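Right, I'll just put the structure down here and ask away after.
In this view, the complex is presented without one of its protein chains, the others remaining in place.
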Amino acid sequence: MSDSNSHSSGDRGGSEAPHPQAGTRTYSEVRRGEQRSDNEGIHMKANWSETKNPYLPDLATVIGVIDETPNIKSFRVVLNDEEKMKRFSFEPGQVGQLSIFGVGESTFVINSPPTRMEYLQFSVMKAGEATAALHDLSVGDQIGVRAPLGNWFPYQEMKGRNILFVGGGIGLAPLRTLILFMLDTRKDYGDITIIYGARSHADLCYKEDIEAWGKSNDVELILTVDANSPGPPIREGFVPTVLNEVAPKPDNKVAITCGPPIMIKYVLQNLAQLGFNDEDVITTLEARMKCGIGLCGRCNIGSRFICKDGPVFSLAELKRLKFEI
Amino acid sequence: MKTSAYLKKGKEKDLIDALDTKARLQGHVIVPCLDGDTVTFKPAEPGCTPCFSRPAVSPPKGVIYPQSETLFSFKFKKDPEDARRTLIDLNDAIEAPDTIIFGARPCDARGIAIIDRAFSQTDTPDPYYLARREKTTIITLTCPEPSTGCFCTRVGCGPAEKSDSDVMMTEIEDGYLFEALTDKGQAILKNPVLEDGTAHEARAKEVQGAAHERMVKEVGETDTRPVDPELFHSQAFWEKAAERCLGCGACTYLCPTCYCFNITDEQVVDKGERIRSWDACMFHHFTLEASGHNPRAAKALRLKNRIGHKFVYYGEKYDGIIACSGCGRCIRGCPVSMEISSIVAALKEGTKT
Partner (left out) sequence: MNIEKLKEIVRTVLPSVDVVIGYKKGLDALHPVPCFVTSPDEIDALVLNPACTHNLAAYLPSLKKKTAVVVKGCESRTVVQLVQEGLIKRENVVVIGVPCQGVLSARKVLNAINHQPVVEAAFENDAVIVKTRKAETRLALNDVASDKCLTCQYPTPVLSDHLAGEQVESKVDEQAAYQDIRQFDAQSLEERRAYWLKEFDRCIRCYACRNACPMCVCRESCIAETRDPHWMSQKATLNEKMMFHMIHAIHLAGRCTECGECERACPMGIPVAKLKKKINMEMKELFGYEPGISIDDKPPMYTFKVEEEKIEEHKIR
């Protein structure tokens, strides 16, 4: 076999790969490198800039910083190479690696939709070294971007169906790209329901979006916060509990969920109780990642890599992989 | 065109020197050498003592996939048009000198073949690895006898396995027969230190056959049984198997097929490098997330992943191939003598350890 990467992203969403691919090299080509003259290996010696070196980030400039919550900021970035930025395309749900040179890289979903390409937006929760450094960025600062990476939400297959989003905390980020995409292509989809919760009012992300969705007739928005949060009166309770209270019917519905692992775990259980098929429940996973190309060995679930074959998985796939959240 | 050549015993160093002279300008010859009482692959420098009588403690994978390497360097500079802005220069030049690995074992060569697939059969091939890989010639020594922990024939490799090397070198009574297996190998055979080998081909073939038979007798034929899926997912099995594991990286760093890595940045004042370095899936921190969550916090889960990668996951991607060459280094090098061969045998049996 020449290419093992017949991963699920290939049959999902877009009809072609979202980024230029270097020619696939078979094992036998490498093994029999000796059958070529030394000069034929010349592209190996060359400076692998452009897109051929999968580890080399594109330089980009921060053009906007938004304080979402006390520990989450969103960054709007554009690639410095104007041509590249113009050519850049991705699918909703794909991720990118952001570099602070000297500190390192970290993986984030592109949470702006592919229908709005003035910039790429990433949201960063402060947790470790790289995210702390990202939080120090201001407009005009230079970062590195390796994107897009991974697979995406099967939005083609969702056409004509009702959609239920269930998000918690910064887990709204990957849902946001798909929500905005669906709103921009609204006629393709049925009812859209969003259940979103956070610990407190202050911890709700994307407040502008939330306000807009709350007023819009295109979506039904259900917000919830943990008990005793000061702010306007909205539902109180954990997302999985609220999901049960709302009790959406699985009629022609696809559920997409993302949030802290413990929330996802209970949301998946509750969706099953509500009668959703495993194939119609989609989540997007996080893991410690380094290479972003399915090689470094950190984020695998069995033979699949979250960075490359994921991050988007259906519950059915996760069960086949015997993955437990 | 020569397909075989002969070298008298005692002239090993002459050949190594001759090969080195040819490659000297650009690269080097890597040979198993005695360092104290440890055998490791090192550049054949004057004063090094080649040792072919037992397998090196560590494999030669570092020649193609070094323990650490620079992916690119970066340099910060002031934007001449706006002093408040800092610009960044990136440089990802790749260096790959001509290199000869002299005296690898068939399991070493198989290890490299296994890593080849991971780094090349993908839509994002690894330029650093491929550059070095193409510049490397592998001269493999037929394994004279099994060492403690060896189990190559059980995983489809063997002491005289030729499929992963450029030259096969077989010790016969008074010398060595060199067989070219590739074009790169034929270039080696042109070296004037080597004599014609035709007269020794038959004897070498006998030696290779005998070596294979001895190993099969010692450790058994290729075990084609699949891993028992139920046992593979049994937590109790892995907890027992990993009980004495210390969670160090000896097994992975000594393994000819392990290739997990880390990427880290190093910066001094206004410049720095992004480094790729070996990492080990047996380390607790390998999968530790910034949030504190760790999907493989228990050593049982880490051992399952390591063995799973070699005997289940790799094969799911690459035609059922086992990502283990049976070299036994992880067994010999383990501070608590963990035996991957027994664990895998138990998994295939479907019995508990």
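Every chain is named by a letter (A and B) in the order it is written, and numbering of its residues begins at 1.
The rule we apply is simple: contacts are C-beta pairs under 8 Å (C-beta built on N, C-alpha and C of every residue); 3 or more make two chains touch, one makes a residue touch a chain.
Just so we're clear, the structure is a prediction, and the values are computed from it rather than from any experiment.
Among the residues B:Ser58, B:Ser165 or B:Ser325, only B:Ser58 touches the chain that is left out of the figure. Contact with the chain that does not appear here is found for just one residue of A:Asp67, A:Glu129, A:Asp184 or A:Glu211, A:Glu129.
From the options B:Val31, B:Ile88, B:Cys260 or B:Ile331, the residue with contact to the unseen chain in the full assembly is B:Ile331. In the full complex, chain B contacts the hidden chain through residues 35-38, 40, 53-54, 57-58, 66-68, 146-149, 243-244, 246-250, 252-254, 262, 264, 266, 275, 277-278, 280, 283-285, 288, 331-337, 339.
The rule is short, and it goes like this: only the chains that are shown with their structure count from here on.
Each chain gets a centre from the mean of its Cα atoms; for chain A and chain B, those two points are 35 Å apart. The residues of chain A lying in touch with chain B in their complex are 1-5, 17, 21-22, 24-27, 29-35, 41, 44-49, 52-57, 59, 99-106, 127-131, 140-142, 144, 261, 286-288, 290-291, 293-300, 302-303, 322.
Of all residues in chain B, only 71-72, 74, 76, 82, 84-88, 90-94, 96, 113, 116-127, 130-131, 133-135, 137, 164, 166, 182-185, 187, 233, 259-267, 272, 274, 276, 279, 281, 286-291, 293, 295, 305, 308-309, 312-314, 316-319 touch chain A in the complex they form.
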